[in-house]
Structures are given as C-alpha cells and as structure tokens.
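Every protein chain of the complex appears in place save one, which is left out.
Order of writing sets the labels: A, B and C. Residues in every chain begin at 1.
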Amino acid sequence: FPVGSCIFFSTVVTFHVLHFSAASYTDSSDDETSPRDKAQVNTQGSSDFCVKNIKQAEFGRREIEIAEQDMSALISLRKRAQGEKPLAGAKIVGCTHITAQTAVLIETLVALGAQCRWTACNIYSTQNEVAAALAETGVPVFAWKGESEDDFWWCIDRCVNTEGWQANMILDDGGDLTHWVYKKYPSVFKKVRGIVEESVTGVHRLYQLSKAGKLCVPAMNVNDSVTKQKFDNLYCCRESILDGLKRTTDIMFGGKQVVVCGYGEVGKGCCTALKALGAIVCITEIDPICALQACMDGFRVVKLSEVIRQMDVVITCTGNKNVVTREQLDRMKNGCIVCNMGHSNTEIDVASLRSPELTWERVRSQVDHIIWPDGKRVVLLAEGRLLNLSCSTVPTFVLSITATTQALALIELFNAPEGRYKQDVYLLPKKMDEYVASLHLPNFDAHLTELSDEQAKYMGLNKNGPFKPNYYR
Amino acid sequence: FPVGSCIFFSTVVTFHVLHFSAASYTDSSDDETSPRDKAQVNTQGSSDFCVKNIKQAEFGRREIEIAEQDMSALISLRKRAQGEKPLAGAKIVGCTHITAQTAVLIETLVALGAQCRWTACNIYSTQNEVAAALAETGVPVFAWKGESEDDFWWCIDRCVNTEGWQANMILDDGGDLTHWVYKKYPSVFKKVRGIVEESVTGVHRLYQLSKAGKLCVPAMNVNDSVTKQKFDNLYCCRESILDGLKRTTDIMFGGKQVVVCGYGEVGKGCCTALKALGAIVCITEIDPICALQACMDGFRVVKLSEVIRQMDVVITCTGNKNVVTREQLDRMKNGCIVCNMGHSNTEIDVASLRSPELTWERVRSQVDHIIWPDGKRVVLLAEGRLLNLSCSTVPTFVLSITATTQALALIELFNAPEGRYKQDVYLLPKKMDEYVASLHLPNFDAHLTELSDEQAKYMGLNKNGPFKPNYYR
Amino acid sequence: FPVGSCIFFSTVVTFHVLHFSAASYTDSSDDETSPRDKAQVNTQGSSDFCVKNIKQAEFGRREIEIAEQDMSALISLRKRAQGEKPLAGAKIVGCTHITAQTAVLIETLVALGAQCRWTACNIYSTQNEVAAALAETGVPVFAWKGESEDDFWWCIDRCVNTEGWQANMILDDGGDLTHWVYKKYPSVFKKVRGIVEESVTGVHRLYQLSKAGKLCVPAMNVNDSVTKQKFDNLYCCRESILDGLKRTTDIMFGGKQVVVCGYGEVGKGCCTALKALGAIVCITEIDPICALQACMDGFRVVKLSEVIRQMDVVITCTGNKNVVTREQLDRMKNGCIVCNMGHSNTEIDVASLRSPELTWERVRSQVDHIIWPDGKRVVLLAEGRLLNLSCSTVPTFVLSITATTQALALIELFNAPEGRYKQDVYLLPKKMDEYVASLHLPNFDAHLTELSDEQAKYMGLNKNGPFKPNYYR
Partner (left out) sequence: FPVGSCIFFSTVVTFHVLHFSAASYTDSSDDETSPRDKAQVNTQGSSDFCVKNIKQAEFGRREIEIAEQDMSALISLRKRAQGEKPLAGAKIVGCTHITAQTAVLIETLVALGAQCRWTACNIYSTQNEVAAALAETGVPVFAWKGESEDDFWWCIDRCVNTEGWQANMILDDGGDLTHWVYKKYPSVFKKVRGIVEESVTGVHRLYQLSKAGKLCVPAMNVNDSVTKQKFDNLYCCRESILDGLKRTTDIMFGGKQVVVCGYGEVGKGCCTALKALGAIVCITEIDPICALQACMDGFRVVKLSEVIRQMDVVITCTGNKNVVTREQLDRMKNGCIVCNMGHSNTEIDVASLRSPELTWERVRSQVDHIIWPDGKRVVLLAEGRLLNLSCSTVPTFVLSITATTQALALIELFNAPEGRYKQDVYLLPKKMDEYVASLHLPNFDAHLTELSDEQAKYMGLNKNGPFKPNYYR
C-alpha cells in the first residue's frame, strides 16, 4: 500500500474542522521519548492505548467537561437514547481529530452502548491531555501530537488490528482509516455495517469507490448534510475571522481597508464580521450571482489588482489557487496582512515568496514578515494555511452540530432494517437534519411553534416534518 | 369557459410583484366613461388599443424614462442584441401588470424585433399613464385601472383575437392569458413556439397541464430561476418593510418590540432591516433549521402566544394560514400594528375580526383601527393583504432582474433549435441566470474577476461559467 | 413694526421640527374663501378662533388620538399632575407648528389648569383638521395652512390682543410671538412670568435681548436641553432619511454609492441607516475629530470632488453653505439624486441651477429633474430644502420628548419661587432632563435600576439623580 503525497494532501484538506483549545498553548511536553517506546497503564490496569502521557488525564477531563457545556445536544441525545442503547453491539473504529469535542462524541457513543477504538486523522491536531483522559476511562486511543508518518499508520493499524475484537462500523474524517481497512483487512471491510464520513476528501474517495463498484458497504456522507453546510461555513467564519486576526496581529478593525476574495458562505461570514467592527470591505468574485449579492449587501466588487495598493488586509476564501499572485504581493503596501480562510493552502502563492531577494522573519508564532529589498514588509499569517485552523478556535457549538449528525448517522446505519441502505453513498434524510437542529435549540432557549392540523393540511406537510423539500441545501 | 373564483384567486396571488409608483397617487382620473366606450386615436392615427386616456401619454413617458435609469440591464440588452434582432418575427402576446417597469420590458422586446400586444394580469394594478405611453408609440395595449371582470376578459381577448396577426409567443403572469388561448384558440395555442410564465400560480397550472399531457408547447418557468429566488424575496422585503410601515403609520422603529412569524427569505429580509433601525425583533418558526439560523443571527425564537401581549408590531411571513388567530388578536396590547408580508391574505385571521362586538374605523388609506369593547385598538394594515403590495413600492432594480430573465427566456425559446425544448416546463439554464446577473453588475460599477486558464482547470470549470452546480438554488 | 427678511428667515429655520402626518396629503380643501372672512361657530357656541373649517374637527380629533398613542409621556404627565393643577392660573399664549403632536401638548397644558390661546409659527405647516379639533374643544386657535404674511401677524395679534384676558406665559418657536409682544404690548411683556423657546433662532434672539439688557423676563432655552440634543438629531435623521428618499424616488438602497457631507449627529444618523440597508457610504468633513470618528465607524473620508462622478446619491448635513457647488453638480452622473438634511436650504447651490442652459422638469411633488444640454439629469429633492421636513414625517415619539420638555419648563417657570430665575436665559436643570427621559421609558417597557445607598455614596451621587455632570451635553 503506497503512502503517497495524495494521502497527506488529504490530511491537510480535512484539517478544516481543527480547533485548538487553550489547552494546547500550555502544553510544554518536553518529554522526548516516543509514546510507542513507553510502557503506560491507566488506573484500571489497562495498557491497550498509546498516548503521550496518561498522567495528563485529569487536565484533559476538565477540557472535556468544558466542551460538554456547549454540546448539550449530544448530552441530551445520551439521555434520550441511553435506556434503549441503540448502539449496543456496535464496534466502532474511529479516525478523527482528537479534541475535547470529539471526546464528547466518543463518550456519547459509548454511553449508547458502542465499543470504540480511536486514532487521529491528523499528525498535529491531537490534544494530548484529551487523548489521556479518554484512555484513562478505558477507550483504546492511539494518538499524540507530532506523530511521524510511520506513527500515523501504526496507530491506525493498532486500532483496527486487535485480537478478539472486530470493527463493524467506521467513523472516518479524511478516508485514511477507510482506505486502510479496505486495503489491508478486506474481510473486516466486507462485514462492516456502515461507514460515516465527514470530510470533502473522504466523501470524494467513497464516491470513487462506489463508481468503481468496489464499495461493498453503505456509507453516509455527513459533509453535505444541511446542518453542516448551513452552519459550519457561514457562522464558523463569522466567529473566527476576527479572533484569528486579533490573536496574531492585534490589529484594530475600525477603518481598515480589507479585500475579501470570494463571496461564498465563507466570504459572507468574514465580511459580515469585519464590516460590523468598522472595517471597509470590498470583494472580488468570478461568479456574477455572488457578485450581485455582494453589491446588494453593500460591498464594492473589484478586481484585486485595482485595489491591492490601498489594502490593509487581504483575505482569500475562494477554494481556488494562486488567487493572490507574486505580482500582487509585490504591489502591496508596507504592513499589509495576507491570510487564507479558504479550503487549501494554495490560494496565496506562498511558494513564490521563497525567493532569494526576499527575507522571511518569523515575528511571532504563525506570523511571518516577508521583507522586500526596499524594506517593505508583508505580514503573512500561518504561511498561507487556513487561518482559523491555525490561529483561532472553532466554536464548540458548531462542532456539536457535526458531531450530533455523526452520532445519528451511526445509529441510523447500525439499526437500519436490511435493504434500506444499499452499497452506496447516502445523504442524511432531511428529517434527521431537522432532528439535529431541534436538539440544538434548547441551548438558546428557543421555542418551536407547532403546526395545527389545519395548517399542516393547508401546507401539505406532516406536523413533525420534514419541512424542507429534499432539494433544499 | 367558466370564470370561477379560482381565476380571481390567481390574480390576487400573482399580485406579489405589484409596485405602485408615485404616479398612481396623483391619478385623479375622475372621468367616469368606460374606456371601451371611448374612441381614441394616437398621434400616429392608430386606434388599435384601449386605455383610460391616451392624452396621459407624455406623463407616462416620463415615468418610463425614470424606470429606465434603474433598468440599465435591459437597455444594455437592447444595445447588445439590437443589431441581430433576435426576436424578429416574434409575435408576442403578453399579460402582466402594466407599469413603467413592464413598459421598459415591452419596449426592449420591440427593439429586439418583436411585435407585441399587451393586456393586464390584474384589474387594479395598471398605471394608466404608462398604458397610454405604450399605446402612443404603437403597442396595442388593452388595460386600465379598475377594470370589471368582464373588461378583464374582453381585454385579453382583444389582445389575442385580431385580424391578420397571430401570436407565436406568450408572456404570462398568472396563467390567465395562457388559459384563455388554450381554451378559446386551440389552433393558435398549438402553433405557439414557447410560453414564459412568471408567477407561482401560472407555473403550477403549467405543471398540471404538463402532467395531464395537454401541454403541447415548451414553457419556461421564470419564477424559480436563481436570480429571481435569490434576489426577489430577501432584498425586496428588506427594502420595503420599513417603507410600508412608515407610509401607513409613521411609526418610529427605535426600540419597538416586533415579532416576525417565519424566518424564510421574506422573514430574513424583514428582520435585517428592522433590527438595523433599532427594533427589538423576535421570531416564530415551525422548522428547526430556520429556527436555528434565527438563533445564530441574534433573534429570540418564541411562540407567538408567549410574547403577544408585549409586541408593538406583528408581521407574518409564513405562507401559511391563521398564523395570527382571533384569540391572539384579543390579547394584543392597545395600538399594536398587525400586517402581512407573506404570500396570501389568510395569514392573519381577518375574517374573525368582522364580528359585531368589534368596531372597524378606517383612519387612513390602507389603515384600519379595530376597536374592542374596552376601547383597545389594533392597527390592521391593508386588511391583511400583502403590505409591500399595498403600501409601498418594489425597487425597480429588482424588477429589472425578473424582466431581463423574461426577455432572455423569450429569446431562448424563440431561437432554440428544433428539439432542444420538448413539450414540457423548463427552468432557465444556469448559465443564463448568470448572464442576467452579469448584465446588472454595471449598475454598481462592479468588476468581475476572470479565471485564468490554470485556475479554471484546477476548479474544473469553464472560464465563462456556469459557476454554480445545477442543483444550486 | 417692520416685517423684514430676518423674520421670515426665522420661520424657515424653525421649520426643522415640522412633520406632516398623512392627514395633510388627503387635505383637498378647495374652498378658496379666506378663513378671516368666514363666520364659524363651534358646537359650544364659541367663535373665538379662526381656522380653515371647523367641520373638520372630527377628522382632526382622530389624528390627535393617533398621536397620543406615541406620546404617553405627556399623557402620564397629565395624570401625575392633574390633581394638583400646577398650571392653574397660567394664561399661556403659544406660537408653534400646529399639528396633532402640538395639540397633545396644548391639551396637556389645559388639563394641568392652564388657559391657552394659540397661533402658528409657520404659514404652511398647520394641519387644518387639528386646528379645527382644538377650536372645537374651546381652545382659541388662529391658524390655517397657507396663510399670507399679513394673515400670519393678524393671527398672532388675535392671540395676544383679546379683551379680558392677559397672557402671563409665552411658549414660542422662532421668536416671532415673543418679538410681537415685546414690541407691541410692552406692558403685557413686563408682566409675563416666563418664556419657553424651542428654536435656534428664537434662542439666539433671546440671548441678544438679554445681552442688550432688554430681557425683563426669565426665559428657558429648550433647544439646548440634553434630551432634545441627544435624541432629536441622531434618531430623527436615522428614522427619516430612508423614508424621505423612498417616498420621493422609490430608490433601492442596496449597493448605492452615497456621499454624506458632514459627520455630525445628523450625518451619523443618516449614515447608520443607509449603511444598514446596504448602501456604500463615504463622508466629507472639515473637522478632523469627526473625520476620525467616521474612519473608525467604517466610512471612507473623501473630498467631494474626488468621488462626485461615481455617486448615486449626495446628501448634505453640514449647516454650511455652497457645500455642493454648481461645478460639482456639473460633474454628477446621470440620475444622481441630491438632497439636504442639514439646517438651511443653502447647502446645495440651487440658485446656480436656475440658469438658461438647464431645464427644470417637475416629475413628482418635491422632485425636480434638472436637465443638462447633453441630456444628463440630476434629481433634486425639495429644491434643496430640508428633506425630512418636506418629504417624510418625524416620529411622534421624538416630538414627545420636546413637547414634554416644554411642558415641564412652563411648570417650572410658572411655579418657581421668587428669585430662582432672574431676567436671563436658562437651560433646563439636568434633573428635569432626566425626568423627561424617565417619563418616556414606559413606552419601551424599560426598567431602571436604582442605586443602593452604598452605591450612591460610592459614586457621590444622589439616588434620584441627577446622574450627569452639569457640563454633559
């Protein structure tokens, strides 16, 4: 099995739900021994795990408890379904970012009856304390921050390949675990009852498998669920753009000239927040419909080259490549901040800045000054990688929406009667999307109105939903 | 052919793009003679029209010129296509509201080579001066404000049934014209090359015909085009809710407690504007997804009964019936304003207010005080009909988007090669939606960015679009 | 007594609190007889008044009742003070705009024990129906819409000069009444116990009298009271700019390029509303402090000449003259709208447009197209006079703040112990400003917090206020 660049491309791409809690900042684990070389035992006497330091469990527990407060939908799901244990018998192998928020998901699955084994989908994103806390309670976790490529696959294998236990469900984020099981343990793969996949890349891979006729298991595409699409991009970016800029540069927003490249959901979220704090925002777009929305929303639509000299901040949100070119970087004014909120680290042509005539100066963590021969400095954040991945946090509440969707998808696939799902990739039924949303309303003390019989009939709807047509996105 | 209530229901429903220019206010045409009984001749000597007063043509021309300024997309379409006359040979019979804005559309069709005959889709909405201006330039128009039901069908018939001229295209708003031709002139109907329909009702009728296998002509559903959906509801309501409330009640928005029933596009538009002007807005919803959006956008989600006593203004935007019940009207506080921005006049149970113990007092045009026995007054606007239809104007620019879409749909159907369109109902191709949007960008001096070859390849897109997937709505 | 231009200048300037209720629009009083030549009697048999048509009383009463709903502070003042009749014995002669809102003030004064005689401070602003309603209840009113200059002074004189009744209080708006009494009836003037003046001009005249040592009466400057300053300019303009533009031009705000000249309170109010509705707003300023505020609030600060070619709307709010010059009008683009929200009609150099090469075309009431030889049209609103005076309404609630302040000032001056007020011009004590504000809080169901004894001591404040230092403005 070739571990090629495409694999690691995926781990970068799926990174977009990463979120650092403050815990990571204070993590000064200067112990240099590899976790693979340590012998560790939790207080229950088990050593079926591999984490950085099992002693950090208590600190990790606190982080999990903090996360629980904003994930009451999952907690309420625990309570509603705890009696019936809808996941009794489920043996779930999971591969996701390992953070306080995913810990809440994992512990929910366990509370609903599942047995879980877990590994990390990214070599940098594991919160070591949280991994320790999970291991301490008996979940076999194989993950630490700063794994090597070899560690990465070793951990995945340790999750899958264990005596006397065979996974029957897969929860994946990026498709690496799925691929590993598919390639290495085809007999296990065939007996899996369902795969739940969150990332763009992983979903893409599943559709390819399906096209090739090789997907012998039903899979649920969580990435394109309504709740994820409607809430993740717009609201996450609205919440995190200010935070990401402030933590890195202490910039004042009032009166700043900002150009946002791309007015999709991500761009809309960024623009809303920046305008509200007093920035003067303009937009670049290739799509006339989005451009017209920008106009109606009060943003000038410009070409980047027309305005680049005046801008204080340049933000890319396009999903495209080379949106900010070297030639444009050359024309920026002194002190201009450049960063990326889109989906890949190719939006800004960072490679072009690694040339001999330019000096790079790392002024703070995630902040580089690129210095031109005439002394002009451009402030590059996170080396062009995703700003909110690198320099801010994603609200726990929004992650709760995704995690709840994942839990429901697992329950649905595990309990679906024979024949409901074929060997294909499915979207979550609209009604379950609405159920996810409804589980989150109590956080806001929001009270839904119920249709009267008469009204339901008038509208041609069932009183309990779904309320949206199937094509609603 | 039976003229039943369902017909007139349609004329009410399709009303939602109505728009009064100031012209209507000053129209004191006290001449009581029916236009059908008058002999009128335009300055070119033609009498092939029937309008209120041909002498108002000059005044109408001014209104058309004012409208042209905000409809530069149509003007630019005129210029781009004028040389090739893509509608040469087209004989279009049209039935729409007759306003300055539709006049700009009609004159564009003529400039592109079409011959047009026109009538009104609503007995109240005709701007007499505009009808006169059109008749003066030679367009046979049959319409005036305040037609009787008999007049309505007489006008339609005069449009269709004329010697030496046979329509080959239909532009309809509500489906009455289409129905008339289908029923009365089946031989004409069969030879029509295409129908363009704008309204919900008309589209509904077309789908029914199609289902019944009786639609022998390709039809274009303009109502569900992207540009109309994305711009009409949200932005029209954002622009008109303040205007509608101010013109009728002179209300101050600052600090007012407002409940908006329904957080779809219409509700979102209303809430944005009201909150921005200092109102304190809460929401009712039946759909958990929309409810969650309202929460994230900063609105409390409540049941109407919980808050009804405190509210200063109640606005319905649901598309449902009896959303505001008599029992809730009974509990409103003195001076509460109630109005409807949704799709039908059934959202507020106005019928329940026509009971002997309540007194109605008409205090201004479109404003009634309903007086309870204890002296409490509720302020009902437009008798529960659409507020922005009755009491404000719709921005010409938004109407321009729809009109441009109609013109393009006509061009497409008239010029499509044999076989591209079957006897079915079609949506505008995504690419033409984007073309409509692009024609409107110069109004804002907006500059689109072009994909480089490399970028287009990376994204898997054609440089000229379409940029949206087909399922985009 | 010379009636010079300075007098009529004042009537224009004081106009800025004018407000048309819808009543005025429907007023088609085509009766051409001068009210001075009519014999009218109210239902009580009195003919001590002169109004357009006493029969309109019922319609006026309805307008007054509507106004009362948003003026509950005055109503509550009536209730609190009705028992003690603090104005018993007061004989008030008043000269203000005669509208539904001032009617509520006048009837409050009567309820508190005062006798009132009233006239209009402006020859155009009287709501005839309201004047009739007041006359019908027994208040001697002398005013109608469309008075001649001679009528104006005749009415004032009829108010003051009546047998068996001598005014001991003056409520003025503009200073014309005060001047008339001072000049014509010096013996009355000397015995007056206090003058309450609302307008900039009137206050200016009082200070001049005072400086010249000729003010033998204490006067209260209501114009500079905190509540008026803090609420009138900012909130009135925020509420009325959108309304004024919509009613005249049906403009869509989304994406419009707007320049606002002047970023004082008026400019701030306009900018807030326009930006919120999607306009792209920039600012001109002469004062660096206001300019810096504009920057921090997210508005570009430009020179008018730099941007004039691109603007869709130009709004003046400076209080200065020739802010928009002929040369700039020459450079505006076709369809540009120009209007004035500032304090005088000199901000736009309208005079320069009355030249032979330009054509004026009145397209609607208050809307002129100025047409350049090349066909370019500039849309001038209200001939450069105040837009919100001419083309929109002022919220009743804001007028209530001023009216309540006037009532309290009258009570204070009438009841003040000998010696508290000398022959000078006074500002309302801070504590009474706060009382005015507190009377308006119930409209919003707002609940004030009370200082504990301990907190009051800590802050060095009295528990009942005043809470603001004296220099607070």
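Throughout what follows, a contact is a pair of C-beta atoms (placed from the backbone, for glycine too) under 8 Å apart; a residue touches a chain by one contact, two chains touch by 3 or more.
All figures in this text were calculated on a predicted structure; none of them were measured in a lab.
> Looking beyond the chains shown, say which of B:K91, B:K184 or B:R300 touches the absent one.
B:R300
> In the whole complex, not just what's shown, which of C:D70, C:E107, C:E265 or C:E285 touches the removed chain?
C:E285
> From the list A:F49, A:F142, A:F397 or A:Y435, pick the residue that touches the absent chain.
A:F397
> Which chain A residues would touch the chain omitted from the figure, given the whole complex?
Considering the whole complex, chain A reaches the absent chain at 21-23, 25-26, 62, 66, 69-70, 235, 238-239, 242-243, 246-248, 250-255, 257, 273, 276-278, 310, 334-335, 361, 363-365, 392-393, 395-398, 443-445.
> Would you write out the residues of chain C that touch the absent chain, in ascending order?
Touching the chain left out of view, chain C contributes residues 226-227, 230-231, 235, 284-289, 291-296, 300-304, 306, 319-323, 433-435, 437-438, 440-441, 443-452, 454-455, 458-459, 465, 467-468, 471-473.
> Residues of chain B in contact with the chain that isn't shown?
254-255, 275, 278-280, 295-300
FYI, only the chains that are shown with their structure count from here on.
> List the interface residue numbers of chain B and of chain C, divide the shared ones by all numbers used, and answer same when the ratio is over half, different when under half.
Shared-number fraction above one half, so same.
> Averaging over Cα atoms per chain, report the distance between chain A and chain C in Å.
57
> Between chain B and chain C, what is the gap in Å from one C-alpha centre to the other?
Distance between chain centres, rounded to whole Å: 39 Å.
> Quick check: what residues of chain B touch more than one other chain, meaning two or more?
Counting only residues that touch two or more other chains, chain B contributes 235, 443-445.
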